[in-house]
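All protein chains but one are shown at their positions in the complex.
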Amino acid sequence: MAQVTYIEAINQAMTEEMERDQRVFVLGEDVGKRGGVFRATDGLYDKFGKERVIDAPLAESAITGVGIGAAMYGMHPIAEIQFADFILPAVNQIISEAAKMRYRSNGDWSCPITVRAPFGGGIHGALYHSQSIESVFANQPGLKIVIPSNPKDAKGLLKSAIRDEDPVLFFEHKKAYRLLKEELPEEEVLTPIGKANQVLQGDDITVITYGLMVHYAKEAAKELSEEKGVSVNLIDLRTVYPLDQESIIEAANHTGKVLLITEDNKEGSIIGEVSAIIAEHCLFELDAPIKRLAGPDVPSMPYASTLEKAFMVNQDKIKDAMLELALF
Amino acid sequence: MAQVTYIEAINQAMTEEMERDQRVFVLGEDVGKRGGVFRATDGLYDKFGKERVIDAPLAESAITGVGIGAAMYGMHPIAEIQFADFILPAVNQIISEAAKMRYRSNGDWSCPITVRAPFGGGIHGALYHSQSIESVFANQPGLKIVIPSNPKDAKGLLKSAIRDEDPVLFFEHKKAYRLLKEELPEEEVLTPIGKANQVLQGDDITVITYGLMVHYAKEAAKELSEEKGVSVNLIDLRTVYPLDQESIIEAANHTGKVLLITEDNKEGSIIGEVSAIIAEHCLFELDAPIKRLAGPDVPSMPYASTLEKAFMVNQDKIKDAMLELALF
Amino acid sequence: MMNKHEKLGLSDDDVLEMYRLILTARRVDERMWLLNRAGKIPFVVSCQGQEVQQVAASFALNRDRDYSAPYYRDVGVVLAMGMTVKELMLQAFAKAEDPNSGGRQMPGHFGHKRLRMLSGSSPVTTQVPHAVGVALATRLSNDPAVSFVTLGEGSSNQGDFHEGCNFAAVHKLPVIVMVENNQYAISVGLGDQVACEKISDRAKGYGMYGETVDGNDPFDVYRAVKEAHDRAKNQEGPSLIEAVSYRLTPHSSDDDDSSYRSQEEVEKAKENDGLIHFRNYLKEQNILTDEVEEEIETKLKEEIDEATDYADQAPYASEDTLYDHVYQTKGVN
Partner (left out) sequence: MMNKHEKLGLSDDDVLEMYRLILTARRVDERMWLLNRAGKIPFVVSCQGQEVQQVAASFALNRDRDYSAPYYRDVGVVLAMGMTVKELMLQAFAKAEDPNSGGRQMPGHFGHKRLRMLSGSSPVTTQVPHAVGVALATRLSNDPAVSFVTLGEGSSNQGDFHEGCNFAAVHKLPVIVMVENNQYAISVGLGDQVACEKISDRAKGYGMYGETVDGNDPFDVYRAVKEAHDRAKNQEGPSLIEAVSYRLTPHSSDDDDSSYRSQEEVEKAKENDGLIHFRNYLKEQNILTDEVEEEIETKLKEEIDEATDYADQAPYASEDTLYDHVYQTKGVN
């Protein structure tokens, strides 16, 4: 069986859902003939035609807002935002409209839209093509925020997001697009939204993270296990809003030592909430302070490779932090 | 000496700074002849003329973006957003532009703008005139977010914000506008940004909050002290981004029991980060789980008074939570 | 006076029904102010001065099929699309039974799925892209419905107006955008909001049809929207219709308009009140006889009284519904 990259998995998810359900269509910048600047929608234009794979004018608030209107009608649109950084002009449509539609209409209307956007750093994207933007939205009940860490989840979660009757922000790590590949099962992959995933079982320390950092954490954990015999309990959040509190609490209790990782700036990131959940529910099980490893609190990742490297959380930094916690 | 309300204090701050510095001007919706829908800019139009008190077209991204441009030129604009809920169309200008200006230009350009907006609930404002919106911005290095809890700080912090050489979001609690009054000192009030304030000294529990909740917490603490002899250490964050870590850590260590309060939805709110800071630095000083009292995780405050009441954190709910923690 | 309605294809019954709805909007609105001043309801945002354009435009639609995305002043639109006086009172009183939001939203935040009326929010102009999205969806679904959206002239300065209109025009979608120009955005007069001569001048920049009509003239509004509706059905793309009238009340019950406009200006505008002109026309045409008028007013008063009592008595949503409808299922998935 062939290896499927993270981006191919995303492409497959869209293709399958568009084949399955006429209500699914794609709109965004350059998603048509060009197949997306990353080529996530490659082939969809030829397969489904320009009516269902729509090159929108360069206007994110309209891309999202038009998608919301179509979703209210009963469609299941997939809106592609070219880079997650450029979702910001659409924040009003996402937070004021999509997230609140069901609630404000007392359940009369709903908004089953999926907004996809590549996020994350380490690809020489500089300040505006590297950001982790999830925390801007991670305080908005009504929204779900999903971030897959591997091809299988990318496919299974995107299919679930498209079918979901509520709005889902789906952030794809652009460095993972071609870096990560794996074989996918023959049968249909559908991964539940709202559930974290235990990537590694272990007893010494619990590491909770999401996105590309899961990959680095897994690699670091393998090395540490071999080199130092440290046993890592690795949790991939997968849905970063609303959080899977049960899995977080269980994992924290299991080891009593917790390392939280994000490539986002530290203050105000997703992992602050994860820490708060643990501090609320597991205090007496903890054997060490809840440690956080994150990007520095500077506006975003600079372009120059020296600075990008200094900014980005990587496998080595993770390994060091893991060891430090294990030795605590 | 006369009692000054929270909103009068804000009006005084703007008046004094506009008198002091020609570079200061105001722009926003209905800030001119009407003096603002809450009347925060009352009298400024008559005093400083329409050139410096500008009724802008109904377009928040322009109000902010034009302010940013003027700030780059060297002015110190005050942009008023009519309700904090309506800042969302301006998120791109605030996060992509204002927050990153200094960093992206390597210190060449700066952006000394103040964006004022009334936030908060309990005033029959329904979903879109009640929100706490600070957490949308509380992950953006380069920005400062200030939320005063009383007239004196409202004045002193707003004056500091206007003078600040970096962009400041200044959220004013609209229920506090006329609810809170106090005498202000004769001399100039300037309150430092970035520093929390110890409102009450106490030894049993530490309560950390901001905005209108400080008022309720203070009242609740008084009652509890009288009724049950509970001694509350009350911290007003005042600047919610970036947080004053030192004061938070010191206060948490002092009592070992911490209650965090926000009227925002719980998950992803400011107090999650506060909790994470404590869990990172004070673990072994803690005698109880870090408790959080917040709004429910539903999109925003409904209009019907039954539902609004059920949503809103109030003095009674705070008192109960304090007592529970004290008894832990 | 010349008969103006027949040549537009409107029967005597049609125009009488239009008038009845216009009057209903006005009387409901007047009642809401009374209720507000009596402390019975906390808030009113008014349609007064805009009812004629609202009802006339709605009559040019296919009210059994088309979608609407009204804005907060559109009492005339929502009545014409099928909302009842009782439902309007339920939303004014914020009661559980209110079909718009179950009392969750402020009055004037309309939405009614059975009537194909999109749920609206407070941030202005977000509904424009939504209406465009509905039109896109109708095309993808081979549904002949047309999408109708309204907004104030002040709101036409928001980015969403620009982006929504442009999207609709590029894709030649069946959308009618009606700007209700009442010459104020709260306290800001037209001249401080825009420098263009007409809001409809913006249409050219999108390559869509644009036209300005007198919002106080039901026939002109009806004609313009009817033509826009025909264009929409014939795949000729969207239209921008500007209906000019005047806001006869303060912005809302929280506003005091004396700080920014003179009483004379308001009084003068009242002379142009389309409702009065329409009434005069119908009287001259002998369609609205004194008897008919009395009957309408009497019935209306009864209906409003009943609706008010009903809404006043109706229960609020109970506390334990606070967590309902955040997601489709409680908890996530």
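Structural remarks
Going by the order they are written in, the chains are A, B and C; count residues from 1 in each one.
Convention: a contact is a pair of C-beta atoms (placed from the backbone, for glycine too) under 8 Å apart; a residue touches a chain by one contact, two chains touch by 3 or more.
Quantities reported herein were computed from a predicted structural model and do not represent experimental measurements.
In the complete complex, the residue from C:Glu17, C:Glu30, C:Glu97 or C:Asp201 that touches the missing chain is C:Asp201. Here the missing chain is touched by one residue of A:Phe86, A:Tyr103, A:Phe170 or A:Tyr210, and it is A:Phe86. Shown as candidates are B:Gly194, B:Gly256 or B:Pro296; the residue that touches the absent chain is B:Gly194. Set against the missing chain, the residues C:Met81, C:Leu136 or C:Ala169 yield one that touches it, C:Ala169.
Listed for chain B, the residues touching the missing chain in the whole complex are 25, 51-52, 54, 56-57, 59, 61-62, 64-75, 77, 89, 92-93, 96-97, 100-110, 141-142, 144, 160, 164-166, 192-195, 239, 242.
Residues of chain C that touch the chain left out of view are 157-163, 166, 169-170, 172, 192-197, 199, 201-208, 237. By the touch definition given at the top, chain A reaches the unshown chain through residues 29-30, 32-35, 37, 55, 57-59, 61-62, 85-86, 88-89, 124-129, 296-299, 302-307, 309-311.
As a convention for this text, only the chains that are shown with their structure count from here on.
Among the remaining chains, A is positioned farthest from chain C, on the basis of C-alpha centroids.
The chain pair with the larger count of C-beta pairs in contact, out of A-C and B-C, is A-C. For the pair chain A and chain B, the distance between mean C-alpha positions equals 30 Å. Taking each chain's centre as the average of its CA atoms, chain B and chain C sit 36 Å apart.
Touching two or more other chains at once are residues 61, 89, 92, 96, 100, 103-104, 141-142, 242 of chain A. Annotation for chain C: residues 101-102, 104-105, 109, 121-123, 159-160, 326 touch two or more other chains.
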